[in-house]
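Shown below is the structure under consideration.
Just one protein chain is left out here, and the rest sit where they should.
Then we have chain A:
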Amino acid sequence: MASVALSEAEKVYIMHGVQEDLRVDGRGCEDYRCVEVETDVVSNTSGSARVKLGHTDILVGVKAEMGTPKLEKPNEGYLEFFVDCSANATPDFEGRGGDDLGTEIANTLYRIFNNKSSVDLKTLCISPREHCWVLYVDVLLLECDGNLFDAISIAVKAALFNTRIPRVRVLEDEEGSKDIELSDDPYDCIRLSVENVPCIVTLCKIGYRHVVDATLQEEACSLASLLVSVTSKGVVTCLRKVGKGSLDPESIFEMMETSKRVGKVLHASLQSVLHKEESLGPKRQKVGFLG
């Protein structure tokens, strides 16, 4: 993972600051940095979003393609995740350097979506056992400035919100042979409900306290952190510890409480931003990469 080298004195400075609930950039322990979200940035995807969190820069594209449902879930569609770490972010990702991180993030995404409530997969089914929509969620990591997981999860949620899947009808004739018909109105499409799509809140243990949305410098001071995926209602869907240090159960409990609290706020503000953008309609001036 991308990292910075800090001197011992710098680390102590950060740790002491956290102790006093005052971080290097002036935030409190439970404050996020400023998040920028823009959807519909890549026109040839079904849905896309770009999220900037500090200098962490994430682009997510969702592409809907037709496929066959998985055997064990004949009347559901499914999601596929792929994370690409661009060498733009750090020279370490050059060549196959980013693969390990990419796989790790993709696996985490699989885990947080691996439950019935996060996305209603049944709406992705076209005809049981034969056709369903497969959503390919491609994450592109453009710049790293700490707290990758949170930024990615926000971007994924925004992209899913933006996703428009063309509505198709299955025509069946007397012989039972099926044909798929595409609606000729491009506005006629399915929207996913992102109500229960969770976001990840990463809590970094620094000294005796934990902080949300750690910068690269803060991550360098932390030995262990906890990824908690929370829905907008505060339900924890997944928990994962990263880093080589250990956490005592009491602080884990404390961190979960924090994450629920922070997560709810995060969801609420994300939702309101997305709706606000949506209400501007197609006339919205797109910022994209020129902004």
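Following the convention adopted for this analysis, a residue touches a chain if its C-beta (ideal position, glycine included) is under 8 Å from a C-beta of that chain, and two chains touch if they have at least 3 such contacts; residues count from 1.
Throughout what follows, contacts and distances are computed from a predicted model.
Visitor: Which name from "tryptophan--tRNA ligase", "Translation initiation factor eIF2B subunit beta", "BRCA1 associated ATM activator 1" or "Exosome complex exonuclease RRP44" does UniProt give the chain that's left off?
Guide: Choosing among "tryptophan--tRNA ligase", "Translation initiation factor eIF2B subunit beta", "BRCA1 associated ATM activator 1" or "Exosome complex exonuclease RRP44", the correct UniProt name is "Exosome complex exonuclease RRP44".
Visitor: Just name the one of A:Glu72, A:Asp179 or A:Glu250 that touches the chain not displayed here.
Guide: Of all options in A:Glu72, A:Asp179 or A:Glu250, contact with the hidden chain holds for A:Asp179.
Visitor: Based on the whole complex, identify which of A:Ser7, A:Ser43 or A:Ser279 touches the chain you can't see.
Guide: A:Ser43
Visitor: Which of A:Val60, A:Val168 or A:Leu247 sits in contact with the chain that's absent?
Guide: With A:Val60, A:Val168 or A:Leu247 as choices, the missing chain is touched by A:Val168.
Visitor: Please output the residues of chain A touching the missing chain, sorted low to high.
Guide: Touch with the absent chain occurs at residues 43-46, 64-66, 166, 168, 173, 175, 177, 179-180, 182, 184-187, 282.
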